[in-house]
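Apart from one protein chain that is not included, each protein chain of the complex appears where it belongs.
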C-alpha cells in the first residue's frame, strides 16, 4: 500500500485493505488526540493545504481545515468561487497548475462531476475530492465506514439501509462503492424516481453484493444494523405536490425506531433539513453528530498518509 | 474562579473579580508579546478556533483570529453567511453541533439576539459572543475596561460618559453591565429617542450605580474621565432630516475638548463614520486606536484562559 502523493478522487480507487488501513490510522489518531500532548500535532508542519471550494460547504471545508491545522499544517484557499478570481476567464486546468505550484495538497469541491479528475491530471500535488456535483464524495463515505466500524466493531455481516435521494446523492454513491468490498446486505430505500443509479447497481452486481431496492422506509427498519439517511431535494421534482408526498414518506421519527434492533445506528452526512425529526436526536440510535467527529479523525489520517506524515 | 471551558455570552455572566483577573492576564500577555521570544506563543498549539460570522465584521474577526494565531492555535470558519452552506436549510442548532464536533472554541457573530445562547446550549465546546444584534458584545466591553485600566491606572472613582445610540448599541449595553460592578459615575448621553434601554437602567439601579441621562454632549465633557463615543445609525430614523439634526449634535471635534480634563481619554469601539472628527486623532485625548491593540491582548488572555493555556 502506498499513500504518499496519492489522489483521492473516487471510492473505486481504493481496495478494502487500503480502506481498512486508513480506518485503523484514524482510530490511532482519535486515541492520540485525546492526549494532553498529541504525538501527531506537528507531523505536517510546513505543509499547506489549499481548499478550493467552487461550491460553498461549511462542514466539509471546516472539517478538512481543522484536520490539517491539528496536524500542524497550514491552510489557504477560497470558500466560494465568488471570492476567487475565477471570473477572469482562466481555465480550471490553469487554476490547478497555479495552485499546485505552491501548496502541498488540494482539497476541492466543484458542482461539475469530473472536475476533480481534470484537476488531478493537471496538478503536481495530490487532489482530494471534497464533493463533485452528483458524482462522489469519497472522504464522506470513508468517515461513514469509520463510524460504523468504531460504533459497531465491524462492517462485515451488517445489514445497511441507504435512504433518500440515491440517484443524485454523491455520498451514497461513494458509500455503495466502498461497501461493495465488504460482506454486507444492502437496502436501497428511495422514491422510485430517485432510485440508485444503474452504474452503481451494475458495479455491485459484478461484485456479487446482496442488495434490495424498496420504496418503503418504515417496514425495512427492523431489518437494519445501520440506517443511513439522506436529504431529498426539492429541485429534483417538477411537481411540488409530488415532492411533498414523496418527501413525507422518507422522514424518520423516534416512533419509527421502536422496532429497530437494539444496537441499530442512524447516520446522516448532514446537513439535515427535516428528513430526521429532532426527536430522534435523543434516542440511543442517533450517531450523526458523532459521525462528524469521526470525520475529523478520518481526514487527519488521510492527510497524514498522503503527505507522508505517517511512516 | 474557573475559566476553562466557559462560555462568554453576556457581561452579566462575569463577576468583578473575574473581569479584573482577565484584565491582569491581558496585561501580562501585553508585556510578554513585546519580548523577542514570547512565552505564550505556543500555548494553544493544536487547538482550533472556528470563527462563525453570520454577519460580516472585519475588525472583530481579524482581532480574534490574530489572538488565536499569536498563541500558536489555528483558525477556521466563515466570514459571512453567504459563503457558508447555511442556505441549505440547516438549523442553527445543527450547525453548532457540527462545528463543535471538531473545533475547540466557537467565536460567533449573529444579527439575532439570543443566537449565541442557543449556540452555547447546543455546543460541546465554549462559545464566545462576538456581537449579537442589538444585544451584547462582551469582549468589546472587556477590552474597553482593559484600555481604561491600562491608560488611567484604575476604574473605580472615574466618571465615564457613554455617547450615541445607547438603545441599540450592543457595546454600550455590555460596558454598562460591567461598569455596574465598579464604583463609577456614569453619564448616558444620547438623543432622547435612542436613550439607554430600561432593562440596563434597572440593572444599574439595583446595583446602586450613580448615573445621569442627558442629550447634551458638549456641556458634559468637562465632567468626564472617559468619553466613550459610538455611532448613530441612519437606519434607526424614519425621518432623514431628524437623523441629520440629531447626528450633528453628537459629533466630537478637537474644539469640544478644550475644557476636557487633562487626562481625559476618548474611546470608540470603531468603526467610526463621522461622529469623531479626524482632528481629534492628534489630540492627547484620543485612545481609540490603542484600544484596538488592547483588544488583541484581551482576546489572547480570554482564549488562553478558556482553552486552558494558562494555569
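Letters A and B name the chains as they come in the text, with residue numbers starting at 1 for each one.
Heads up, the rule we're going with is that a residue touches a chain if its C-beta (ideal position, glycine included) is under 8 Å from a C-beta of that chain, and two chains touch if they have at least 3 such contacts.
Values in this document were obtained by computation on a predicted structure and should not be read as measured data.
K.L.:
Of the residues B:57, B:116, B:159 or B:181, I need the one that contacts the missing chain.
P.N.:
B:57
K.L.:
Out of B:12, B:236 or B:293, which is the one that touches the chain we can't see?
P.N.:
Of these options, the touching residue for the absent chain is B:293.
K.L.:
For the chain that's not shown, point to the residue among A:55, A:90 or A:223 touching it.
P.N.:
Only one of A:55, A:90 or A:223 touches the chain omitted from view, namely A:90.
K.L.:
In terms of residues, what is the contact footprint of the unshown chain on chain B?
P.N.:
For chain B, the residues touching the absent chain are 38, 41, 56-59, 61-63, 65-67, 69-70, 72, 75, 79-80, 82-83, 270-273, 289-290, 292-293, 295-296.
K.L.:
Please output the residues of chain A touching the missing chain, sorted low to high.
P.N.:
Interface with the chain not displayed, on the chain A side: 45-46, 48, 50, 74-79, 82-86, 88-90, 94-95, 97-99, 101-103.
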